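With one protein chain withheld, the remaining protein chains of the complex are depicted in position.
Going by the order they are written in, the chains are A and B; count residues from 1 in each one.
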Amino acid sequence: MNKGKVIDPVFDKLNLVKPNLINIYYMEAKTETIRLFRTPGFCIPTLLFPIMFYVFFGILFSMNKATMPTYLMITYATFGVIGPALFSFGVGIAIERGQGWFDLKEVSPMPASAYIISRIVLSIIFSLLIIMLLFSIAAIFGDVRLFHSQWILLAIILILGSLPFCAVGMTLGLFLKSSSAPATINLIYLPMGFLSGLWLPINFLPDFMQSFANLLPPYHLAQLSLKVVEMDIGAPIILHIGVLLLYTLFFMFLAMKAYNKKDKQ
Amino acid sequence: MSTRFINLVLSFMSKSQTNKKVVSVINVSKFYGSNSLDSKKVLSEVNLDIFEGEILAILGPNGAGKTTLINMMLGRLSLSSGEISLLGHQPGNIELKRQCGAMLQVSSLPDMSTVREHIELFQSYYTNPMDYSQVIEFAQLSELESKYSRDLSGGQKQRLLFALSICGNPKLLFLDEPTVGLDISARRSLWKAIIELKHAGTSVVLTTHYLEEADHLSDRIVIINNGKVIKIGTPKEIKSEFNSKTIRFNSDVNAEVFSKLHAVKKVRTQQLANQEIQIEIETSDPINTLKEIFSAELIITDLTIAGAALEDAFIKLNQKSKQHEGDLS
Partner (left out) sequence: MKIKVFIGVIVIAGFFLLLPQPVDKLQQEPRQVSKFLSKLNNNFILRNVRFYDGDVLYENTDVLVQNNLIAKIEKNQNVSENLVEFDGTNKTILPGFIDAHTHVYGNALKDALNFGVTTELDMFTVPETANQYQSVRENDDNIENADLFSSTILATTRGGHGTEYGLKIPVLETTTEVDDFVRKRIQQGADYIKAVYNSKQADKQFYPSISYEILSTLITVAHHQDRMLLVHVDNLISAREAIMLGADGLVHSFMDSVVDESFIKLMLKKNAFIIPTLSVEASVAQQAVGNNLLDDENIMPFLSNQQKHELKAAFPDFDIPSDGLQNAFKSVKKLSLAGVKILAGTDAPNPGTTHGASLHGELRLLVKAGLNNQEAIHSATGAVRKAFEIGNRGTLKIGAKASMILLDGNPFVDINDTSKISAIWKNGQLVERFKYLDKEPTTIKISPSLISDFNDSIQSTQFGKGIVATTDQFAGGDSIVQLTGLTRNKGDGYLQVHGEVKAGLMFPWSGITFLLSESMQQGVDISNLESISFDAKSNTESQIVSVLIFQQYSFQPLEQTLLLTKDWQNYVIDIKKYGSIDLSNIVNISIVASEKRGDFEFSLDNLSLN
């Protein structure tokens, strides 16, 4: 007899194959996404802010009708795809921790990957929405014209580039207190966007601030995207990808540390 | 439906078999700090077995360590020493989780999902979830399936959390203060559901500070205080340890006389204002003790006889353990 193992042939037969992992991912992602679509407090700022800013600065009050609509479409799209990543991970996780809901999910048979993947899918869906809305407005009202390969390449770069921010958001969500999370994350998101040259072109900022922007991941994502239309500063691709990768790895490491602290309050 | 039936039949069968252990806690301690001597010991040398098909209540005041113990069983806290094994797995193992359900104290649920969506999501985690309609029935959520969690009352919320804990057809169910905030009828309905589950073969571990609940529901109770297990036993056993009745009366006779009576366990006296003495006799055989008192033809006034309640047992046990500790230190 196996020591300590409870074996009951009838019961064990009832435990058939493992539950379908893909189905879990699907259910988790679907539930999270529907939930957020029903939450105007999330949807409206996430979708509207980049579009509003773009309409103002990129179309109505644009400084150079030939280049600004394209340039700002790209930087505001960058700004826009970072939002869902930071908020769904950052604020979402922090709040669930505060509710005790996070702990309930942790003790349930939900695979940890499902939690993360569902949020990534959610973030991608919102990013796609923002991209499609922004591109449409830019094409219709800003007269932006790009080759299909460019439109698509931009979308791909932006979506892949939002993944580092999922990692950042995850770490923030695991460290921050739920009450202060929304405010703290906004305090990070908005200035970081501005200092990375997402609101106004980077060369409008004084030189030392332009150098500082190199430390910020949104700057690198924006530059990578701008390369598609050759409007970037001209730094090598490998630099931008490198910084984004570094941030991703670093924050994934931090997040794992935070999560694995089993003896947590 | 068929699962439930099979479980029911099997549970009757299993009652005639030797009881199998579903959880064994062996010499488990938990302390915070550098070494075991000057650190804060939250649990010390806890030994506990939980058997299949039983409801085990963990009872203790706040800070006693019951939350710590449950969290270690659920895999949320690491063990400083000792072993815990549940259904043959380590705590936190996902195979184990697929056979467990938990109802924790949650301040609020994600508000913009419906009751149905919550349940269906949790069900997807399990290999063999319970029939959806059964879950609704057990948790009494019939009219509320399409309501968003933010629109649920406190009691309804508790029922949803209960539903989430059982929706996977768990063999082992953990309930942390399950009836807090429920009104009497809701509480009793939940008790009924828990008992039904037990009959269907589910083992239940619950923490509660409602003594009536522990008394009513549990097959066995574990009393924990200051990180130590004080007593494990059925409610009857615990009460019967102090299965004494207290005979109280006033008299002017010397109390020593009564200690010689039949089956007297303890005699306590209290000086009253009017020169009388109030005498309390604890006896395990009150009837014969009384016979002896009357046959002594003593002058007695204000005679009352009371049975030990769990509260009393609880308090006494706590006093006993403090005394024990005092003896040790």
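To be clear about the criterion, a residue touches a chain if its C-beta (ideal position, glycine included) is under 8 Å from a C-beta of that chain, and two chains touch if they have at least 3 such contacts.
Given the structure is predicted, the values throughout are model-derived calculations rather than measurements.
Asks: Could you tell me which displayed chains border the chain that was left out of the figure?
Replies: A
Asks: Considering the whole complex, which of A:Phe79, A:Phe135 or A:Tyr189 touches the chain not shown?
Replies: A:Phe135
Asks: Where the complex has a chain not shown, which of A:Ala77, A:Ile116, A:Ala155 or A:Ala181 is the residue touching it?
Replies: Here the residue in touch with the unshown chain is A:Ala155.
Asks: From the listed residues A:Leu86, A:Ile116, A:Ile130 or A:Leu146, report the one that touches the chain absent from this view.
Replies: Considering all chains, including the one not shown, the answer is A:Leu146.
Asks: Just the residue numbers, please: which parts of chain A touch the chain that's not shown?
Replies: Chain A touches the chain not shown through residues 26, 64-67, 128, 132, 135-136, 139, 145-148, 151-152, 155.
The rule is simple: only the chains that are shown with their structure count from here on.
Asks: Need the CA-centroid distance for the pair chain A / chain B, whole Å please.
Replies: One centre to the other, that is 45 Å.
Asks: Applying the document's contact rule, which stretches of chain A touch chain B when the two form their complex?
Replies: 2, 4-8, 10-11, 14-19, 23-24, 27-28, 31, 34-36, 38-39, 96, 98-101, 103-104, 106-111, 262-263
Asks: Which residues of chain B touch chain A once you look at their complex with the stated criterion?
Replies: Spelled out, the residues of chain B in touch with chain A are 3, 6, 10, 20-22, 24, 32, 52, 74-78, 85, 87-88, 94, 97-100, 102, 104-110, 112-113, 117-118, 120-122, 124-128, 148, 161, 164, 168, 171, 174.
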